[in-house]
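One protein chain omitted, others in place.
What follows is chain A.
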């Protein structure tokens, strides 16, 4: 026959539970203070690192990329605010805001010829030219980051990927897959034609017509009636000579 637990046993059990609880709190507190300490050390190290390599971060795009990646992996975004430690310490915030303004300027200045579509390489060349020779080097990664920051202003700025190349669209208006496919095909020679699209993508005539009409309407494509038997559609932003002018 089993004996039920006596009052003494219950007391003992309660006591043990209370002790466990105390111990638990103690451990948690301990861990917390240790974490805090670790964080402090970490923050200090990161700050030291940033201060030490300030010039590298500002000047060397490769280094800047690595620093950004490092920050991202621990959940720190140096660009989150122009105030705060990072911006003050490094001036990186300013760097990207300045870059953003220059990107907007280049896109506006060239939109009359390219309909608001510019290849990232041309954008980089032009931004570099407008920054002058003695300024910091700008990498494609920097451009993409700055453009991402521009989104805050609305969805006027988008980066499109067409095959191996990236294009920056600075006018509102949604480009569909069809449109980017056309742009991708146009990379080869600067132009496309209806029959080319039909052959390449197996599209029906109507779909081809709609895609080309859209690009023409948006000012991204120019028509050419002297290129042979059918109308050619040229994309100024993919035309090599535009860059040299």
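Observations on the model:
We adopt the following convention: a contact is a pair of C-beta atoms (placed from the backbone, for glycine too) under 8 Å apart; a residue touches a chain by one contact, two chains touch by 3 or more; residues count from 1.
In this text, contacts and distances are computed from a predicted model.
When the unshown chain is looked up in UniProt, the name that turns up among "Vacuolar protein-sorting-associated protein 25", "UDP-N-acetylglucosamine transferase subunit ALG13", "Exosome complex component RRP41 homolog" or "Enhancer of polycomb-like protein" is "Vacuolar protein-sorting-associated protein 25".
Screening A:156, A:173 or A:219 against the full complex identifies A:219 as the residue touching the chain left out. The missing chain lies against chain A, touching residues 112-113, 115, 191, 216-217, 219, 222-227, 232, 234, 236, 239, 241-242, 244-245.
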